[in-house]
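Just one protein chain is left out here, and the rest sit where they should.
Moving on, here comes chain A:
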Amino acid sequence: MAKINTSDFQKGIFIEFKSEPHQIVDMQFVNPGKGSAFVRTKLKNIKTGKSQEFTFKSGESALQIPIEVHEMQYLYKQNDVFVFMDNNSYEQMNIAKETIGNFSNFMKEGEIYQILLFESMAVGMRYPKKVRLLVTEAEEGTKGNSVTGAKKTVILETGVQVTTPLFIKKGDVIAVDPETGEYLERAYTK
């Protein structure tokens, strides 16, 4: 396990906290006014799923937990469980919705995703910065197509709704930021 410092802390990384493996799910810089700065984190225990807040002194060190990244193909969804297949071992793995988070709204069957494993247990997923998805339903943009600010809601192939500019049509492939669910750009038209 590598020793890291708060300046290496990032949302999504895994550290040992009170002898248990935790993921940093949120972090904030804090400056209380006098004295040194701090890093306030939200830590999720990856064994129990419980979250807690802890504020580290700036510069404090922690052990980073080695996490394996496996490429897995998303096969199908069964209730709230997502079934993946490991591309190396061809073994199937069930991953709970909570582990994947909101990204599940943007997953396409058959696509390959990077799954994070700790002691053979799926603990998270490495999200791409953007995903490209087909627009399957969109109202026709009416007049004012050139007004950059006007918005409408479209439905993508995974069923998720996204707010886009008026010029987006059914059949367009658009890029979306899966973390915020925000429209980024039009990739191309099918």
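In this text, a contact is a pair of C-beta atoms (placed from the backbone, for glycine too) under 8 Å apart; a residue touches a chain by one contact, two chains touch by 3 or more; residues count from 1.
We take it that contacts and distances are computed from a predicted model.
Novice: The chain that is not shown, which UniProt protein name from "EF-P lysine aminoacylase GenX", "NADH dehydrogenase subunit M", "Multiple sugar transport system permease protein" or "Acetolactate synthase-1/3 small subunit" does it carry?
Specialist: For the chain missing from the view, the UniProt record says "EF-P lysine aminoacylase GenX".
Novice: Of the listed residues A:Pro32, A:Gly110 or A:Gly159, which contacts the missing chain in the full complex?
Specialist: A:Pro32
Novice: Taking the entire complex into account, which one of A:Thr55, A:Asn87, A:Asn102 or A:Thr189 touches the absent chain?
Specialist: Looking across A:Thr55, A:Asn87, A:Asn102 or A:Thr189, the contact with the absent chain belongs to A:Thr55.
Novice: Per the definition of touch given earlier, which of A:Met1, A:Val81, A:Ala96 or A:Ala150 contacts the omitted chain?
Specialist: The missing chain is touched by A:Ala150.
Novice: In the full complex, which residues of chain A touch the absent chain?
Specialist: Given the touch definition above, chain A has residues 18, 27-38, 40, 53-57, 60-62, 147-151, 182 touching the missing chain.
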